[in-house]
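Complex shown without one protein chain; remaining protein chains in place.
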Amino acid sequence: MAKVQTKRKLRMGMVGGSLEAFIGAVHRKAANLDGEIELVCGAFSSNPDKSKATGAALALPANRVYGSFTEMIEKEKALPEGERMDFVSIVTPNHMHFAPAQLALENGFHVIIDKPLAFNIAEAKTLKKLVEKTGLVFALTHTYTGYPMVKEAKHLIATGALGKVRKVYVEYPQGWLSTYSEGTGNKQASWRTDPSKSGAGGAIGDIGTHAANLAEYITGSDITEICALLNTVVKGRLLDDDSSMLLKFENGSTGSLIATQVAAGEENNLNIRVYGEKGGLEWRQEEPNTLVMKWLDKPKQLLRTGSGYLSDAAKLNTRTPSGHPEGYLEAFANLYMAFGRAVRDYKPGKKVNAAKYDFPDVEDGVKGMAFVDTVIRSSKSNAKWTKVKY
Amino acid sequence: MAKVQTKRKLRMGMVGGSLEAFIGAVHRKAANLDGEIELVCGAFSSNPDKSKATGAALALPANRVYGSFTEMIEKEKALPEGERMDFVSIVTPNHMHFAPAQLALENGFHVIIDKPLAFNIAEAKTLKKLVEKTGLVFALTHTYTGYPMVKEAKHLIATGALGKVRKVYVEYPQGWLSTYSEGTGNKQASWRTDPSKSGAGGAIGDIGTHAANLAEYITGSDITEICALLNTVVKGRLLDDDSSMLLKFENGSTGSLIATQVAAGEENNLNIRVYGEKGGLEWRQEEPNTLVMKWLDKPKQLLRTGSGYLSDAAKLNTRTPSGHPEGYLEAFANLYMAFGRAVRDYKPGKKVNAAKYDFPDVEDGVKGMAFVDTVIRSSKSNAKWTKVKY
Amino acid sequence: MAKVQTKRKLRMGMVGGSLEAFIGAVHRKAANLDGEIELVCGAFSSNPDKSKATGAALALPANRVYGSFTEMIEKEKALPEGERMDFVSIVTPNHMHFAPAQLALENGFHVIIDKPLAFNIAEAKTLKKLVEKTGLVFALTHTYTGYPMVKEAKHLIATGALGKVRKVYVEYPQGWLSTYSEGTGNKQASWRTDPSKSGAGGAIGDIGTHAANLAEYITGSDITEICALLNTVVKGRLLDDDSSMLLKFENGSTGSLIATQVAAGEENNLNIRVYGEKGGLEWRQEEPNTLVMKWLDKPKQLLRTGSGYLSDAAKLNTRTPSGHPEGYLEAFANLYMAFGRAVRDYKPGKKVNAAKYDFPDVEDGVKGMAFVDTVIRSSKSNAKWTKVKY
Partner (left out) sequence: MAKVQTKRKLRMGMVGGSLEAFIGAVHRKAANLDGEIELVCGAFSSNPDKSKATGAALALPANRVYGSFTEMIEKEKALPEGERMDFVSIVTPNHMHFAPAQLALENGFHVIIDKPLAFNIAEAKTLKKLVEKTGLVFALTHTYTGYPMVKEAKHLIATGALGKVRKVYVEYPQGWLSTYSEGTGNKQASWRTDPSKSGAGGAIGDIGTHAANLAEYITGSDITEICALLNTVVKGRLLDDDSSMLLKFENGSTGSLIATQVAAGEENNLNIRVYGEKGGLEWRQEEPNTLVMKWLDKPKQLLRTGSGYLSDAAKLNTRTPSGHPEGYLEAFANLYMAFGRAVRDYKPGKKVNAAKYDFPDVEDGVKGMAFVDTVIRSSKSNAKWTKVKY
């Protein structure tokens, strides 16, 4: 038998994600799942005590728990190669995305970052240039593209199963902001409805960007023009909490997008339907392991995660046989898995091909910021159509 | 025991609906179902042989099968009261709605007519005036408002179960016009895509009017402004086969409407979702016996046709206990049942209250034509919003 | 053009089905739907006043409303051929099935009758002999075999789509007898739980026979051995209200059957699953327009009522295009339609082939009574298996 090479786990440092935050824990579990990534350090909060408490609860040694991301990046950089973190995971609110991302890249660390990419489009473009300049691996966690049946949908459209795409309907209805919960101390509500933390978009940034990204990912075609109605439904709220819009796509198809956080009673009902000449497909995030295929003159089909007849892309992103439901954390873990593969393959000077590894990257991040910007411009305009620009 | 009064069946004459037509047979079955209406005569086709063959197949005596609606109305009028038809059912293509409706009203016959009301808004308004002038009973078969769970949805919103309505999403995707089937002899496709028969609207008239009517019926609020994208997706087609639009409602809520006949693989997937301050509701025509209620802080509920906890309006329109599915023909029969009640109660000089009997009337028909007109105006305009006018 | 032959409606007389009864109205609506059958007379109740009131409400002339079925059969027989009823529809409680059926057959009238066929197996066998002797058309309304997708399921199995059948699971859970409702004046509950009216079986006769019939119809194979657990769950009840059993079929397959009326919260959830070597199928009465096909190495399929790809048998029993839901009354009407075809084709001396016309007949009725008998014998036996005998 040939000598066996022991694999090493990738070492992750985290910025943000203290014990009381929501998305930080999700990132950690996603990173943990496959046993290929190890959390080695973190600057979990701008409050040093919170950061320490979080690190301790996560079984980190005290000397790898930092009071700030600047300290973390500086000190980790100084550690020997076999010990220092390989990449930074950034899970702060939107207004604190840019600075740690920039610093990490400038100091040679790969980055995986929660969406939306930045506070505004200018920051996004700066990061894009920096990623291009440094050549480092940079992933954006548009979670929902991590689902196996989303991969299958993309594959089926790319290989012509539906014929030319004609219609794209994507929706992201939630109900959790139906009341003025930012006024009652709900931490998640507070920063997401605060323009100084969330950026210019409310629902449109928080979930609209996911919907737009999902549509573009599955169809392989960009949104080019938008006709938007943007509302602030709940009194006293400072940002939009509801939107509907008509869409035109690069490939000539048209459609619509709904992103709302005041659809009372809805949980996290992201869904998409695409129709082409020969048939259509439908996927719903709340039952993510079924992809419904509708055909012109044949019975509908239910394609199911883990089945032998699926594409390689779907299979690569599945951990269990069909009938063993995979969910949100597995989809999230798929992004970390793809990012991790790119990090392992990374060679200085060699361009990273995000599409090959199949993770959302800084380009998707810029598009997301442009989407927010275009929707806001459209909503203020009396003209029917507003072009996406960036 | 008191003397029993023998009920008499209402006598129906039909215009259109030859053996090869689709909707005529539907009307007849709907009228038959409850055993309270009897088909006594018809002018089933402009081709007298076809009309005769249809009448014979329907067990009508030859002398009650007419070569034209003018002949029918004239001769029936001359029959003694206990024999002549009570009302006319008009089931011709759109361009042949107006003339028989007008003549029937002018000669004292009540009318039930397929939608859309007329060929254009001018005809619609003329009919409205005539209905008002004659005081006769006039119903328009917006079938989908006949479903018990649609009645329940209307009831729940009217009684405040959802609080103030905020969002209305209504969709009517079909796929049957995904190819150029009017070029291959499909009779249904041919007239519906022919502007000289269908009117100015294609999909927007055929199914868009149903969707708009459903939204207005359930919410009790009218659409006031529209921002529409209207497409002719299939090459060679003469009318629109696809539309998406943003909506504003009288009550301040907003929403969207999709009406398309090129959603390949879709059957007849009319559906609506309404969200208010406290919760939302969802109804899908293809599974019409379930009304999904979604609540802010409580479990979702499934309300089911035939259940004891439903409103009187739902119960009145149900024939069997819960778990015995009722469908499209039952919904259609509910319109005939409501119309029939009004006809039985009719007294010359007394205004008919369509809302009390709960059937769509000539006013709904005018609104439908105005909807088609507004969508077309909007689709040609670069302005974002176009007001509904009629 | 050839001379057109005017069709005549079949003339139906009804035994039972007064205004307050449940199943009588269902039979009438089913018979009405297609406009090919006309109710001409009835003996709706053993109470003459109730019978008269029912006849009057149904727009029957007073002289065709009878005080008893004996009177009806005698007087109708005396009417001229073009006027007297063609067949009798019997919709009385079980203990009053036999006498009118026997008298009708003996006097030359075809019969359509509600299930179960009779009060006991002896009556059932007598009726069978009489049907054979008279050669008249005799149908039993096992409603659920009237659904188009049940026809499709039968067709698929008969043509080998699943390969050899291995497993059959059929269930009929209802919840409406979860409490002692016969003690609170519920008329339906009262007679169905009364051994003097219902016969030896409670739930097993009322709904178990439907489930057994459905399994035998779809698979084309008879139940040969039963291992049953029969319960009376609700205190004070006189008949069984719950049963579970293991089954062996003639074709070597095995399975199970559940028939219960104490599954609190269930409506009318009859369902069946059949698995063969290559795949399985699943049908649920509460969503009757979808037949789920499950395959070994291919995506699941949803076959839908009204689709072009279905069998002739499914199409013959469908009235509207796909996406226009058909329900319980349409399924029931399909039995009347098939029975009606046989009546129209009837020639004295020529044997009626029920399978060709595709309606449940007296043989199914005898099997149903044997099923009830076998379940009761099995439930009292300590032996595991009890053979079906009749």
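For reference, chains read A, B and C in written order, and residue numbers begin at 1 within each chain.
What we mean here is this: contacts are C-beta pairs under 8 Å (C-beta built on N, C-alpha and C of every residue); 3 or more make two chains touch, one makes a residue touch a chain.
Everything numeric here is computed off the predicted structure, so don't read it as measured data.
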| item | value |
| --- | --- |
| Residue, one of A:Glu20, A:Asp49 or A:Glu132, that touches the chain absent here | A:Asp49 |
| Absent-chain contact - pick from C:Gln5, C:Thr159, C:Thr184 or C:Asn382 | C:Asn382 |
| Chain not shown, touching residues in chain C | 162, 166-167, 169, 173, 175, 178-179, 227, 229, 231, 233, 242, 244-246, 254-256, 258, 260, 262-266, 273, 275-280, 293-296, 300, 381-385 |
| Chain B residues that touch the omitted chain in the full complex | 293, 297-304, 307-309 |
| Chain A, residues in touch with the chain not shown (by the definition above) | 1, 4-9, 22, 25-26, 28-29, 32-36, 39, 49, 52-53, 55-62, 174, 176, 266-269, 285-289, 304, 306, 319-330 |
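Just so it is clear, only the chains that are shown with their structure count from here on.
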| item | value |
| --- | --- |
| Centroid spacing, where centroids are CA-atom means, of chain A and chain B in whole angstrom | 44 |
| For chain A paired with chain C, centre-to-centre distance based on mean C-alpha positions, whole Å | 56 |
| Chain centre separation in whole Å, for chain C relative to chain B (CA means) | 34 |
| Chain A residues counted as touching two or more neighbouring chains | 293, 300 |
